[in-house]
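Only one protein chain is missing; all other protein chains are in place.
A, B, C, D and E label the chains in the order they appear, each numbered from 1.
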Amino acid sequence: MNHWIIVPVVLPALLAPLLGFVMRHDITLARVASVAGTVALVAVAVGLTMVAVDGQTHIYRLGDWPAPFGIVLVLDRLSAMMVLLTSILALIVLLHAVATNWDARGRHFHALFQFQLMGICGAFLTGDIFNLFVFFEVLLIASYGLMIHSGGRARMRAGVQYVVMNLAGSTLFLFALGTLYASTGTLNIADLADKVQDIPIEDAALVRVAAILLMIVFAVKAALFPVQFWLPATYSNAPAPVAALFAIMTKVGAYAILRVHTVVFGPGAEAVEGLPGTWLFPAAIVTIAVGAFGVLGARRLLPLVAFAVVGSMGTLLVAVAAFSPQATAAALYYMLHSTFAAAGLFLIADLVVTRRRVDTLVAVPQTLQNGLFAALFFAAAIGMAGMPPLSGFLGKLLILDALRGPSEMIWAWSAILAGSLLTIVGFARAGSMLFWKSTTVPAAASVEAEEVSSPMLPAGVAEVAPTMAVLALLAALAIFAGPVFNYVDDTATQLFDRAGYISAVIGSGGEE
Amino acid sequence: MEVLVATAIGVLTAGGVYLLLRLRTFPVILGLALLSYAVNVFLFASGRFAIDMPPILSKYDTTSYTDPLPQALVLTAIVISFGMTAVLVMVALGAFLVADSDRIDGDDGDADDEGAAR
Amino acid sequence: MGDGGNFLIVIALLPFIGALLPGLMIRAGRTACAIFTALPTALALTLVLILAPAVMRGEVIQAELEWLPQLGLSASFFLDGLGLLFAGMILGVGLLITLYARFYLSGEDPMGQFYTFLLLFQGAMLGIVLSDNILLLLIFWELTSLSSFLLIGYWKHLPEGRQGARIALAVTGGGGLAMIGGLLILGNIAGSYNLTDILRQGDAIRASEWYHLALVLILLGAFTKSAQFPFHFWLPHAMAAPTPVSAYLHSATMVKAGVFLMARMWPVLAGTEAWFYIVSTTGLITMILGAAIALFKDDLKALLAYSTVSHLGLLTMLLGFGTKLAAIVAVFHIINHLTFKAALFMTAGIIDHEAHTRDIKRLGGLRHLMPVTFVIGTIGALSMAGIPLFNGFLTKEMMLEEAAHTVWAGSHLALPVLATLGALLSVAYSFRFISHVFLGPVRDDYPHKPHDPPFGMWAAPALLVVLVIVIGILPAAIAGPLVAVAGGAVIGGGELPYYSLKIWHGITPALFMSVIAVAGGAIVLWLHRPLDRVWITAPRPEAKVIFDRLIAGSVTISRAITEGTHNGAISRYLAIFVVTSVLLGALAFAGGGLGAPTRELLPVPPIFAVGWIMLIVATLLVATLHRQRFQALVLIGIIGLMVSAGFVYLSAPDLALTQISVETVTIMLLLLALHFLPKTTPVESPVSLRLRDAVIAMTAGGGVAGLAYAFLLRDVGTISDYHLANSYEGGGGTNVVNVILVDFRGYDTYGEIIVLGIAGLIIFALMEALLDGPAARRLRNTDYSQNRSRDRHPLMMVVATRVMMPIAVVVGIYIFLRGHNQPGGGFVSGLVIAVALLMQYMASGFAWTQTRQRIEYHTMIGWGVIIAGLTGAGAWLAGKPFLTSSFTYVHLPPIEEFELATAMLFDLGVFLTVLGAVMLMLYSLSRIARYAGETVNVEPMDYDPADTIQVTKEEG
Amino acid sequence: MIEAALLFASGCYGLALLLNLWRISFGPDLADRILALDTMVINVIAILVLYGIWKGTAIYFEAAMLVAMVGFVSTVAYCRFLLRGDIIE
Amino acid sequence: MFERLVPHPLLSLTLTLVWLGLVNTFTLGNLILGVAIGLIVPMATAPYWPDRPKVGRPMKVVEYAVVVLWDIVIANIQVAAIIMFKREKDIRSHWISVPLDLTSAEAITVLAGTITMTPGTVSSTLSADGRCILVHCLHTDDPDEVRDTIKSRYEARLKEIFE
Partner (left out) sequence: MNFLIELLISFSLVVSGIFGFVGSFGLLKLRNTMQRLHAPTKATTLGVGGVLIASMAYFFAQTGSLSIHELLITLFLFLTAPISANFIAKAFMTRNLSQDDLPPTGRDYGWAPFDDPPDTPPDARG
């Protein structure tokens, strides 16, 4: 058994208490440790991805109990990819937070950050549905802390809403799990898949309820209509690096849908035949619209970015809703892209908003390095809106290409393309206001504002580098689209190989 | 018995949902507390009921035991929801102290007047 | 792929690589910057020219790099006649524009940026014309939209620039998105996204049921890019860009992209009725409308812009005719239009640059002041008017000839007449350009005294007008081969139709039409003043205004939708969430059957029924009396008590212990918080809303109850038989629930204690943040001490606690130690000790107790989490997976056998975390209270009567 | 005989609980409600012990003990809230 | 030294008994563990109980306990009778102020507790200086007699025990 599989959970879980309880008085030490830990996490994630490339489903039996009785971790291409994505994103975001001093604006940033990573990695790696709940809670509670990091009126109020919404979601999760256990008597995902297969439609009412409730739970995380309302206020009020890290949180929801509703309730299970997609698809279409309207109608930069995230989740889930290997591969590629795109946009938005001091889309005096920020914003916006040459365009093409069923095509294509148009127009309006119109406002107009706060220094390399790194990743995703897609394509194939998953997890008792 | 527990879960859920939809943080917290009771009992019920068969193994006789797994799950859920509630209480208190309002909806227009000044 | 292919890839990449240079070179000076921009362009042009002979021989040069083969996207390029024509134009004009811009832009303009954008645009444009893969083409297509956005908005201080850029992006970007759809459908029909493959399948495509949809979508892309009616309006607004941009993008290149695409797709899409009517009609309307508007524009660049619109319409119309001959005419006109229009734009730029105005009404008589410019401008304009000896004449004649032969909706007259009208208007505005700008008397009120610019500035247009004349006179020799090879590419190979490029074709219908156009044009110009007045007063829909309204409307609607739905009303979000869950749950339930019940109902003892009544009533009371917050908390106490008792009855002693202790601590936290919160909830929501919520709540409750009832009657086999069977042997404990918690599913518990630890951290962090911020002020200023009892730490309570607390600690230890085998465990134990400490805090106050506290709570949580983690990791030493437990039975002679298990150590981690977290939470809340002005007590109780006695005695 | 006595006792405590519920619902003073809750806790302790006798097991005993302990702490906390507002000063 | 190691011997004894009560099975191992806990826990919690109360005559405790238990049984019957059979308007309640001779906090607490646990009386509060107990009497015709009973029957005995 490969002990490295547990390391993405245990490493941050051991580091975080040290950060929170031992190093809490020394920010420099905490920074060094936190960054070092995250670098190590990236290294481990790379290693695990290389392990997973062999196409095997690797099992880690916690407590040495056999599945389905104990909890197992499952490392396959999908979970490895998600952990790798998380760790890379985390490293970039962390460097941004350190460079911009966000981490010092409140207590316990690094500890909460590492706990959050632990929760996310745990959610990706687990092969047990109740354990998925537990790690959802770990990542959520850490996110509550990060969300309200450094306080402030608007943030606190948004924080309350965020917490309440997710507590409601967690409650529903438990209702769903109760129903699931009551109807199958097991919690292991592979075992569930096995059991659900055997449930005839005449006896499927309960398991169907469980399936749909679970989907709503995941939809809340994935910001799917009509449970997406919480996201814009949360993301736009969160500290920007946190919002950037949250880019992966929506993906946790999408991942859970992929994992659970493909393996357990996926195609071929008579009991829930067609059930997951029926609702997911129209909801995803509306989500695209919600995101697009939000971007176009935004009065402030951060909500604009947040709505763009909503829109991108809609696009992603439209592809997921097809529940086919081909569309899933496209969705996975787009997931990689949209995670970095959203993060990049939040990071650059942070740099801009910090200097403008407001995020309202009105003209204020031009800040230092206007050109630099304009260029970064332009690139990030291109990424988010899915325009070439960055990877979003390819992702969108892949999704469009994968959705060719006549009925889904008309809706999905219209929504994605029209949504893109509104998004582009919205970003153009915003960018024009932020970087072009602002050049026309004489600095004297807001002398008062300048006087009350200290003058802003130009951004150093350290502050800009993380954003640039994200953009470089988007470019790399585009340039190396072929190999990347090969990986996600095989990932999707593996994901849809339910029998292989079941036999790997419970069949042979796991490989050593 | 089953009817009573099911209805109790239902009433707890209904009360919880009703309070969850209120406009101030405190009743919402109460609502979540009720929901938490409801869901704990619900989850517990997924193991079905048995009277006087606690899953404490006895050396002497080989009686049957109730399903222990949902109990363990409920324990985990109770602890987690305790942590969550504590955080929510604190965040709600913080929001009240900072904003001088314990309204939970952001519709009184004050979310904007800071323009999210950082 | 041969050398040619390699060249092709280099050509496609050169502008992008070059785009990095200007930015780097700008410090070396403006000229160096221009040179370094020209360098890649020139290099690429050279390479194109090297490849040209082969293309002229009819070869097609191809190159392919794999990119995303799974999608059918490859970086494939090919160079055929059409590509050659366009590549030559793009690079050639690009070079001229680079030169021109060097002189045109002022010192304040960031030139590096300009050239970077220019090269990006050039690369994108070049990519379009060289792409052999329609997905690749789409990528370049969108890139032109983006780079032109940057170029149009280059003068960011001008509102027109910003607006124009956005309009252009919205229209062309939107069209591009439609085109994505169209081209993907096309690729689907053809089974390949390779252009060469697609071009071979014209018949299959035209026969497909998807043809019309694809056609419309692709044409949307082409029409928007080429400013066809009704999308023509963006082009004039793009004129806010610096003139080099206008000359490059809006005469020579970008606007031609749409025409290029129609030409490219001509073999596949043309030839159907739909194509004919959509394309030719659109072209015709655009031609006439553009010309008419151009006639009345006073801004030189606007005039030229609308004339460009008109000429693009002409090209579109020609392609729309669907005949091979018309297509070839279109190709030829592309060349001609390029030459004169680029020259004219540069002329306009020179005039603007010199006279500081482009307003025709403020100009006139410039021929005396700017003779060189006059010559260049006049030649360009005459060509534009279609006057013989200039190249514009040639294609205008051919166009009129084609129109004369084309039947439109059964009418033989419609097209010739309308085409003549278009030509007439074209003559009129061309003449107006000459006469109102250059002719007439010299004025004395120019904003700036004009004179001819330096050579560098007029060299480029001069070169172009030379071409105008040379082609005009010797068309077959100069342009013939190129037209042949490009036209051949457009019509998709096969025989070229008969045509001849010459000035005199004899007495043809086109000649008559041409004469009418010139004469009529002169008359219209003569009548310009009265017509202008009519034009100005005539009501007409202004596309730009409509577009603005459309966008403003969209924004307003978007805003209304967004802000109406995302208005921060979380109570509504939650209502939607609940309704969604119930609704979808019910639908899912209805979709499957429910087997017959397999379980008997258990009997209900009366005492249980009483508990049920208590619970129901208490819940209802909480819901109805929740406004009295304290009272609601008291009532919640009943629920907790009843649920715990229920757990006992239903064989879950561990749950009962946990529930009751957690509930107590929760209530403590709520009470601590409620101290600072309002004590009552005001009545805010109307009855209707409360009723709605009640209905939602009851539905949800009913649903959950039904669900629970459904499964309570039905058995299912579960995995927990394994847990019961292996708990003692494998886990070393008889309390199966505890063994599951610390062993079978210890990983869950590990996550769970981390949740608690994080909760503690967050609360602490939040407390610190609050005491740092404005909340601190509020706390300081609020008086919480009204109507309070005067005894803070009553003697009786203190004394009772002194006895109670140690006992509670012993109970805690007991519950901890027995947990593995009997109900209890680290969690409950932690809570019991926490409750004991809490009792101590309540009795003697926080400050007094805290000073006697030896272990920091932070440390306790940290140790808890680390101990649990290390216990889990300890299994690695034995080569076992994380959290593998081990246990042994120890026998020490005087004592009976007892068990040592790593699970206990893990449970110790749980214990420490729970205790630390709870205490840290309480600590944080009381820090806030102390901040709110509570005094700190130094004595354990308010007053110890024993002290008085002593004092009295000493005094006595 | 024991069974009958158990039944009788549990009937008494059941009724007692309902009476407590009445007082807790109608107060009138908050002190009454706290008192009623406190009484309810004591009644529940008795019921738990009765249940233990009925089933002949000591497994539920800790629950009764814990109820006794936390019941007291809650009562004090509720009262302290009314008395001082801040329950731990 | 002894005082530091065993700050409250009586408490240690109590805790050992509590432990034995908890495990509910008397074995040597449990006794050893109980004694250990009885020694360790008071040490750990000693800071919260700074001054060891003086218990002068421990044997008197037994006598006191018997008296109180007896009174409690009687009290329950009397109060039950009042509750069940007395009409509301016939119940004559009184506030009684009982001045104290006791000064030890522990003694006062035991007295107040005893008052509450015995017939028809509830000790409601102390005076601010802790020298007087306010007792609420459910039903009596002679409040002074109640006060005298409290002082003679309980306070006197407690004074012997604690001082």
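To be clear about the criterion, contacts are C-beta pairs under 8 Å (C-beta built on N, C-alpha and C of every residue); 3 or more make two chains touch, one makes a residue touch a chain.
In this text, all values refer to a predicted model and were calculated from it rather than measured experimentally.
Put simply, the hidden chain is in touch with C, D, E once you look at the whole complex.
Looking at C:Pro244, C:Pro794 or C:Gly874, the residue that reaches the missing chain in the full complex is C:Pro794. Although one chain is hidden here, its contacts on subunit D can still be listed: residues 1-2, 4-6, 8-13, 15-17, 19-20, 22-23, 29-32, 34-36, 38-39, 42-43, 45-46, 49-50, 52-53, 56, 58, 61, 64-65, 68-69, 72, 75-76, 78-80, 82-83. Those residues of subunit C that touch the chain absent from the view are 785, 787-791, 794, 796-797, 800, 803-804, 807, 935, 937, 942-943, 948. One chain is missing from the display, and on subunit E it is touched by residues 18, 20-22, 24-26, 72-73, 75-76, 79-80, 83-84, 88, 91, 93, 95-97, 99, 112-117, 119-132, 134, 136, 138.
We adopt the following convention: only the chains that are shown with their structure count from here on.
When the C-beta contacts at B-C and at B-D are tallied, the pair with the greater total is B-C.
Distance from subunit E peaks, on a Cα-centroid basis, for C.
The mean-CA centres of subunit A and subunit D are about 48 angstrom from one another, to the nearest whole unit. Taking each chain's centre as the average of its CA atoms, subunit B and subunit E sit 40 Å apart.
Rounded to whole angstrom, the centroid-to-centroid distance between subunit D and subunit E, based on C-alpha atoms, equals 22 Å. Within subunit A, the positions touching two or more other chains are listed as 130, 134, 137, 141, 144-145, 148, 151-153, 161, 164, 168, 175, 178-179, 181-182, 187, 233, 299. Multi-chain contact residues, meaning those touching two or more other chains, occur in subunit C at positions 568, 570, 572, 574, 578, 633, 649, 653, 674, 704, 707-708, 711, 718-720, 723, 744-745, 748, 752, 755, 758-759, 762, 766, 769-770, 773-774, 791, 811, 822-823. Those residues of subunit B whose C-beta lies close enough to touch subunit C in the complex are 1-27, 29-30, 33-34, 37-38, 40-42, 44-59, 65-69, 71-76, 78-80, 82-87, 89-94, 96-98, 100, 102, 104-107, 111. Residues of subunit C touching subunit D in their complex: 605-607, 610-611, 613-614, 617-618, 621, 630-631, 633-635, 637-638, 641, 644-645, 648-649, 653, 656-657, 660-661, 663-664, 667-668, 671-672, 674-675, 784-785, 788-789, 791-793, 797, 804, 808, 811, 815, 822-824, 828, 832, 835, 838-839, 841-842, 845-847, 922, 926, 929, 934-935, 937. Listing the residues of subunit C that touch subunit E in their complex gives 790-791, 794-796, 798-803, 805-807, 809-811, 813-814, 840, 844, 849, 852, 854, 894-896, 898, 940-946, 948-949.
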